[in-house]
Each structure stands twice: as structure tokens, then as C-alpha cells.
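Note that this complex is displayed minus one protein chain, with the remaining chains in position.
Think of it as A, B and C in the order they're written, each chain with its own count starting at 1.
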Amino acid sequence: MVDYQEILDEIHESLTNVKDKGEVAGYIPELANVPKEKFGIHLQLITGENYSVGDASEKLSIQSISKVLSLAKAFQLVGTNLWKRMDVEPSGNPFNHLSLLEMENGIPRNPLINSGAIVVADVLLSNLENPKDDFLNFVRQLAHDDTISFNETVAESERLTGYNNYAAANLLKSYGNLENDVDDVLDFYFYQCSIMMDCKQLTNAFYVFANKGRCIHDQEHLTASQVKRINAIMLTCGFYDEAGEFAFEVGLPGKSGVGGGIVALLPQCFTIATWSPGLNPQGNSYLGMQALEQFTTKTKLSIF
Amino acid sequence: MVDYQEILDEIHESLTNVKDKGEVAGYIPELANVPKEKFGIHLQLITGENYSVGDASEKLSIQSISKVLSLAKAFQLVGTNLWKRMDVEPSGNPFNHLSLLEMENGIPRNPLINSGAIVVADVLLSNLENPKDDFLNFVRQLAHDDTISFNETVAESERLTGYNNYAAANLLKSYGNLENDVDDVLDFYFYQCSIMMDCKQLTNAFYVFANKGRCIHDQEHLTASQVKRINAIMLTCGFYDEAGEFAFEVGLPGKSGVGGGIVALLPQCFTIATWSPGLNPQGNSYLGMQALEQFTTKTKLSIF
Amino acid sequence: MVDYQEILDEIHESLTNVKDKGEVAGYIPELANVPKEKFGIHLQLITGENYSVGDASEKLSIQSISKVLSLAKAFQLVGTNLWKRMDVEPSGNPFNHLSLLEMENGIPRNPLINSGAIVVADVLLSNLENPKDDFLNFVRQLAHDDTISFNETVAESERLTGYNNYAAANLLKSYGNLENDVDDVLDFYFYQCSIMMDCKQLTNAFYVFANKGRCIHDQEHLTASQVKRINAIMLTCGFYDEAGEFAFEVGLPGKSGVGGGIVALLPQCFTIATWSPGLNPQGNSYLGMQALEQFTTKTKLSIF
Partner (left out) sequence: MVDYQEILDEIHESLTNVKDKGEVAGYIPELANVPKEKFGIHLQLITGENYSVGDASEKLSIQSISKVLSLAKAFQLVGTNLWKRMDVEPSGNPFNHLSLLEMENGIPRNPLINSGAIVVADVLLSNLENPKDDFLNFVRQLAHDDTISFNETVAESERLTGYNNYAAANLLKSYGNLENDVDDVLDFYFYQCSIMMDCKQLTNAFYVFANKGRCIHDQEHLTASQVKRINAIMLTCGFYDEAGEFAFEVGLPGKSGVGGGIVALLPQCFTIATWSPGLNPQGNSYLGMQALEQFTTKTKLSIF
């Protein structure tokens, strides 16, 4: 039988002393001040066993990882109508994110790039009674954990410096692909990204995607078909301009965030979350990418 | 001797009954409500003679024509430092205006596309004591006409719907190429564009570019070298994605606006302004383009 | 137990009378003359059972499906050195295939777009003694079938009209990313694409990708790690600009060709091939895409 704890320990040990840990995101103080040496991994099997190493129970800013959760909620609320407002193709282009939006007349390439996630936020704003509370409750239910919450300081910092997101949202608005006010949509979006969770909570929340739509307490939140599609989007679009590389090296659906978190999963098998705040030039956690590559190589567990 | 009045009359007559006058800009009520049949031309020779036909003394919203005037003021104020923040190359691309900005790291292609004019507005905001008043006074001095003023209703309408300009300004800000607040810069920019002038006033104001920097009252506002450069920019960049076509068909430095105005000039010879609110698909006045083509063909007067 | 034959029959029946079968590729006579009503499916389980319906034993021009086979051979020959000359990211852009190549200095986005496959052909030309014979033998061994052969008429037709491929190859050459002569590389490439196989032979040949590198006769041709990576590339890049859509709707690694063939697989479970020559606007078989979507929906078998 596989000794998962040993595997996590080995990975942690092999990477913890790596000199080049990448660069911590420096555009807001709350992210810039996180110590670069933080490093944790948490693995949860579909059968419920949990394995942990390092700083797996420290809270991190989940940032873009929240885009999968907001996509899940929006998909639950409006179904396939969602795809009238965005596509499901990889963006595949490091050069010109807003230009893709221009060339495709305000239809974001997919829900996991910023412009797509802003449209998803707009959908939630239009369809939830108390958007922030309702979304936070959805995340708490998925993870079965009421301690999960927003970090308002982070959200406010993003609001003050998020010019690129304002640019994207205004461009979407100019194409008629936002129903609500730009400021309201971005307010929600910055809150959504500011959620704090630790690695264990992340594996709890993403259990639903490994379990055909049923969360850790076996409640159905999404259909098996919806989960299949969200996993496909994570695989093809979850790692910015490095999605192909992640599929190629790791071979799991997953999502990274600029806070240094990554969560990935093998359907019917496990969810795994890593945290190391140093990023590679593509904006994905440097140690996290390597840890997951090692994990799927050592266990020979991947979708391929 | 050339009978300019006869030429203007002929042009006016030949075009006034054209059925396809293009489409009036419909994105704000103040522009949408202008009657499509308005059509005027005013010619002013460097020697001071004036020739007019049609609605040449009715006020129009000068819109993007103002970009040449703000460029002139900024050039006067900061000199060649201006070119640290923008380039002087034609944009040449109808597809992806914001993407050019992305690919070139926030440096607008030239001062006559929106992103460039927004940077120029930022320069004026940083260098004028009372930006709106001072700029309006500059225009009044150039045209020797104190009745010229802003149309606040137009400016406010632009503010409410100008999402694309907000997108551009936020993108510039994200690259560190705006010193002032996005809202302040755009407030100034929308006012600048809202100035109302008639065709005669336009030829008065642009006399400075035909006269080596000296206005109709022979005061020097710009050096001959600065005027040469502004004329070059008008020629290569003054007509959106149709700049080459205008150079090719008309052969004069000039600038068009979405309000249906066009002003053009032959150095040391004349300035000419046309107004017809219907636009061609590239956003330039449909009759105005044809009128100027006829004018340079009939008179054989062009820079080439 | 699942009755696969019944499922194939149902799919075949539901689609065979669909009016809109897409457009048959018309750029060379050999493809244009294939009757649009051809439609076959073949399924092979990893355990060896075979299920067939319709025209599954008629030969089709495999075209771009060959790119996976040439990639496999090149990977086998030169290992990870391959990735010095191309990337593994989805191209994600219907607009400008050659421009991506320009922007990325002659490094193709992935081995399954034309420019990437041309570099792979160059690798084979440099590393095989008798390139055409050796490659054909590799395909015959994978499929355990010596009747598989080139269609020289198809290859010659491609040579006469393949201007876009000549453009891509010359551009690669200008960046120094082709070792051999443009004409020699394209000669091999057109032959490789001209291979004729039926649906059953395709499932035989692709068995190696569902079986961790071991072919139907249990010989190891590729390592498990190489197969994992090839499957990842098929998933993210196998369907031109519709790769995300295929992952989303079908959820299997696969590859389509302009001859109307598609082959897909679920690791450790099955390989499946469909053929219907009518293409959708993205260039993928119209009925084939729908058949595979139905198959994974009915069987609930996908990688997600």
C-alpha cells in the first residue's frame, strides 16, 4: 500500500531547502509581507483520509483559486446560460489579455482568466440576494467550515491598485457584457479573491469536484456533468499561460492563485493543496508546481 | 485666379444630395440628435481671405479634433519630454487598440489615438493651474474668439458611457503612465472633447499650424519645428485606421472628430474645416472626407 | 454490464439522419470526393473487446491524426530534447497561426498545430535512416497491421496546394528551427498525413496511449511518462481552436483530422475512433464530435 505521508514528507524535504523559491507577489502589502519560506501540502483521499506536511494549516489568500468556486456557484445558479457570456477555450497567450477580449468582442476566453471571472462575478451579483454573504456561505458549506472568511484589508488594497481589473471590467462593460456597475462587480470580485483558507480547507472545498458534485458531507451541490465540465476548464485554463505545461507535467485539473496556493484533484481519488508564496514568472507557485509534479510522478496517479 | 467660392459651392452642391451620408454617432443623445443633413465647409487662406458654404457657422462638438489642440498645449508646456510617454507611430490596426497598449507596455502609439490623448490630458492636468479654464483660454486665444466654450451636457454624457476610455485610462494607470487619478484625467478629457466650435472657428484655431506656429493675430504659440512635428503626426495618425487613406486621397495633415467635423491644412497656404455628422465605418465624416478629396483634386493643392 | 454495441448503435442511428453533416474538406480532389454520408465508429476496450458500427472498416485519410504518431516516434527517438524546439501550450487563437510563430520567434506553440508537426517531421528526417519507410513501419507495428500505407496521390495533391504549409515551413526555416530543406521536410510531412487507415486500425494504433506505452501485442514503444505527456498534449491541443470545447464536452484526450477522422481514448480503459467526412467550421468532424459527446455522456466515462 502507498504510504502517502512518506511521499508528502519526501517532497517537502526535497523542496524546502531549494534556494530559488521564486518571487512573492509584491503589488499589495498584504501579499508582499508573507514570508517566502512558508511551504505546506495537504492531501485528502476521496475515502476521507488526510495527510499533511509543513504549513498546511496556515491561512493563505486564495486569490484566483476563488474563481473555480465562483464559477461553480454561477453554474449552479444559471446553468448553461453561462456560456452565452464567455467561452471555454484556453487563452494561450501571454502577450495581450485585453486584446483577446477586444478581438472577440467582449466575450472572455474562459471563466478562469480575470475578464471571465469578472463576468462570473457579475452573474453572481445579479442572481444572489446578498452576494458577498451568500457566496461566502456557499464556500463554507462546500468546506463544511464556518470559520472561513474574507480578508477586508486585502480586498481594499486590491481595490486601490487593481487598475488592470478596472480596465478589463470597463472593457467588458463597453461591450455590454456586464449587467451591474463596474464598481459593484469589482467590489464583489475583490472580496471573493480575498478569502483566507488553509491547505486542508482547500482540499475540503474542492472535494466536490473529485466526488461528482457531492461535498464531503455527501450533499449534492453540482451535477456530475457540471463537475466534469468544471474539471475540464481547470485542466485547460487553470494555470494562466502555463496551463499546457501543468497538464503536461502534472496531469491533474487544478487552479493556482497569486497568493501561492494551488489546489488540484484526481476525480474519484483525491484532492491536494499546496502553498508556497514564491511565484514563477508565469505567476504560479514555484515550489507548488514542483511538489505536484513530484506527487503525480511518485504515485503514478494522474488523469492521463 | 482660382475662384475658391465657386469650388466650395460646387463641392457642396455635388455632395448635398448624396443619399448615403453615413451614420450619425449614436452613443450619446447629444450627438445622436444632430440632424444628418447638416453640411458646411469653411476655407481660410493664410492671407486671411475666408470662404464659406452651407452650415459653416453652426456649432458642432469638436470631439477628437480637440486632441490636436491639447497636444499643442502639452508640447508648448513640456517640450520633447512628451515623447517619453508616447510614440509618434501610426497605430495601423483596427483590431486591437488596447492590445497595442499592452504589447508596448503602456506607451500609446501616438497622441491622437484615445490612449495617447488621455496621457496628453494627464500632462495638462499636471502642468496647468486651472486645467479646464487654462485649456479653454488657450483655444480661445488660438481662435481669437472668447465665445468658444465647453458643452457640459456632452461631457457628462461621455462620462456616463465612456467605458472604453475608462478601460484605456486604467490600463495606462496600471503601467504607471498616468500621474493623476483616472477619474480626474477623464473628467478633463471629456470636457476637452466637448468643446463646441463652428467651421470658421476651427479654421481660425488651426491657422497656427499652417503659419509656422503664429496664430491669426501673429502671436507665436509654438515654434516652427513643433508645428512641423504636429503636422506630421496629423498626417500619419489623424484619421484613426484610415490615416493612410486620407493621406492617399487628400494629401493634407488633418484631424477628424466623431461629431462629424474635419479640419485640414496646407502649410503656408490654407486651413479648411468641414462638417457633416454622418460617419463612415471608420468613424470619419462621410461627406467631409469626400469634400476634402474633391477640394485637393480641383485645386491641385496638397503637400504631395 | 454496459452493452457497448447497443450504445454505438444508438449513437449511429441518432446521428445518421442528421441533415447538417458539415462541409467536406474541398481543397484537394481526393478529400472533396469522399461521400458525405460515410459514418463509422469503432470502440476497442483495453481488454481487447471490439465494437463496430457503420463504415468503421473503410479507409480514410488520417491527415492530422498522424501528428500524434509522428510526435510519439520523435519523442521515442530524441526524448525531452524535443521541447527545445517547440512548446506544449494550447494555441488558443483562431486568428493568426503564423503570427504566433512570429511573436514567439519560430518556436511552435505545440506539436499538434501544423508548424509544430512540421518541426516534428524535421526531427524524424534527421533521425531516421529511411524516414518514410521507417515511420510507416512504426505505425504498422503500433497497429500490428502491415496493410497500412501511404496514399501517394493525396500526398502529391497536398504538395501542389499546400501553400500555407510552405509559408509555415519557410518561416520556421527563417528562424533557424528546421535542420533540413523545406521541400524535404514537407515531402515527408505530406506523406505522413496521407496515410490511410480505417477506424479499427486507428484504435489499434492508439492502443499504446491507453496502455501506458505498450501496444496491442504488449510491446513497450513509449514509457508511461511519455504517454502521459502525449495524452496531455492531445487533450489541450488536439482539436485546433476547439480543444477547450472538446475537453469540456467530451473529456478525453484525442485528435482529429481534416479527413473527418477522430480518435480518442480513456487511459487504461478504451480507444475509440469515429469517421464522418463533414467538418464543422473549426475543421473537426461534425458527426464525430457529437458521437463522442454522446458516448462519454451515455457511459459516464471520461478523464474528468
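Rule of thumb we're sticking to: a contact is a pair of C-beta atoms (placed from the backbone, for glycine too) under 8 Å apart; a residue touches a chain by one contact, two chains touch by 3 or more.
Computed from a predicted structure; not experimentally measured.
Although it is not drawn, the missing chain touches B, C when the whole complex is taken into account. Remark: the omitted chain is touched by one listed residue; of B:Leu172, B:Cys237 or B:Leu292 this is B:Cys237. Taking the complete complex into account, C:Ala167 is the one of C:Ala167, C:Met196 or C:Leu301 that touches the chain left out. Annotation: of B:Ser91, B:Asn165 or B:Ser256, B:Ser91 touches the absent chain (contact as defined above). Against the chain not displayed here, subunit C makes contact via residues 95-100, 102-103, 163-164, 166-168, 170-171, 173-174, 182.
Where subunit B meets the omitted chain, the residues involved are 87-93, 95, 100, 103, 109-110, 224-225, 227-229, 231-233, 235-237, 241-245, 247-249, 251, 253, 267, 297, 300, 302-304.
Please note the rule applied: only the chains that are shown with their structure count from here on.
Residues touching across the subunit A-subunit B interface largely coincide between the two copies, over half of the numbers being common to both.
One simple way to say how far apart two chains are is to compare their mean CA positions; for subunit A and subunit C this gives 32 Å. Spacing of subunit A relative to subunit B, judged by their CA centroids, is 47 angstrom.
For subunit C, no residue reaches two or more other chains under the stated contact definition.
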